[in-house]
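Next up is a structure, given as structure tokens.
Left out: one protein chain. Kept in place: all the others.
Chains here go by letter, A and B, matching the order in which they are written, and residues are numbered from 1 within each.
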Amino acid sequence: MSGTSNVILSLIDRHYQRLLTEWLACLKRDAGIGGAQREAEAAELAKRFLEELRQCAAVAQSDDIHASEWAPLRDLLDDLSRTRVNQGFSAGETTIFVFSLKEPLFELLRREMGKNADDLAREIWCTSRLVDTLGLYTVESYSRTREEVITRQQQELLELSTPVVELWDGVLALPLIGTLDSARTQIVMESLLERIVTSGAEIAIIDITGVPTVDTLVAQHLIKTISAARLMGADCILSGIRPQIAQTIVHLGLELNVVSKATMADALALALRRSGKAVVDRAKSAAPAPPAE
Amino acid sequence: MAEIPILKIGDCLLVSIQVDMHDRLALALQDDLTERIVADRARGVMIDISALEIVDSFIGRMLNNIAAMSRVLDAVTVVVGMRPAVAITLVELGLGLTGVRTALNVDKGLALIRRIIDSEDPDADRVG
Partner (left out) sequence: MQIESAEEMPLRTSDDVVRVRQAVRARAIAAGFSLVDQTKIVTAASEIGRNTVDYGGGGTLRLELLRDGQRRGVRLTFVDQGPGIADMTMALKDGYSTGTGLGLGLSGAKRLCNEFDIKSAPGQGTTVMLARWK
């Protein structure tokens, strides 16, 4: 057991109730925890923290909180960060939980060692350092969780904004909207190919009416996707090419090598024809006398 | 040494490549197929690669060889079930599957073979 852990262990053992009460008072004052429910939650959390701190301090070989003996306490802080991120708290609001423990700890140390300035100074420094590392760990844990949430949300946004639609039996449509960057285009194209496999659709209409500009990189992705679809046994029709984009394509010297139609409607008509389907006007064909041919 | 089973569906032969192929197996397959096309008077050969996570130039070569040999024996070759990741990689690799037609799955592959045989036009629906 290390020196500081010893001291903290002893403080918690002998002054548990006082430590808890004063810590909660600091939290209430600094973190503005109001309302009976929030106070009860804070009290619960504080108790668990002190309990874990006590247990880890009892078996700890050193003050390095990244060592395995300190794992339960780290887990508790990870849980705390995760909850706080989901509840929308800031990093500061989350970490103050840990840092505000310093005040009651120092107060207790002063009471015990006040007569001996050297001892007091040393213990305050070591305790401060321990609490600081716990606080820093909490901030890092918070950041990690925040990043995971953001990444997940980005993914969901991506999926929502580029749906692949089944227009007809065997005909898929991918209406692209907005500016396409390389990463997004790649993801979108891959999901189109996946959808071709799962739906068994042999024709995919890629509509770029809603795309203001196409640069070389995006055009290359489009071309590669169309080639990949062909290799798999499906075919693509490009629709909605604006005049400006047509000019860009020619200027860039790109060979699109794919059938393209001005509108999605034209593309659908072609797709249906290729699938051997015909659209019939019921009114005309419901005439009482069969038309003379 | 494991052999790759060749199934007969009407006048077509179906081969499903399930394992990671190495040279001996690939050569054995090419030999077996050629024999079977003649023995069963097959008009179509379907190679199902839906279990393949990788198609490199070795496999590509094998597929092209099979297509070439079938053509000489008046049979149509269709490769089915290519995975998207494989297709994207092949495009990047610049690998051309010349003379190999493709379809999304076995059903569509059979339909394609039927269409080609019935129309008696060997250049219909060609890839590459």
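Throughout what follows, a residue touches a chain if its C-beta (ideal position, glycine included) is under 8 Å from a C-beta of that chain, and two chains touch if they have at least 3 such contacts.
These numbers were taken from a predicted model, which means no experiment stands behind them.
Residue B:T89 is the one among B:Q18, B:S50, B:T89 or B:N105 that touches the chain missing from this view. Screening B:K8, B:H22, B:R41 or B:R115 against the full complex identifies B:H22 as the residue touching the chain left out.
Listed by residue number, the positions of subunit B touching the unshown chain are 20, 22-24, 53-58, 60-61, 64, 84-86, 88-89, 92-96.
One rule holds for everything that comes next: only the chains that are shown with their structure count from here on.
On subunit B, the positions that touch subunit A within their shared complex are 80, 82-84, 87-88, 90-92, 97, 102-105, 108-109, 127.
Chain contact summary for the complex, subunit A toward subunit B: residues 190, 193-194, 196-197, 200, 202, 224-225, 227-234.
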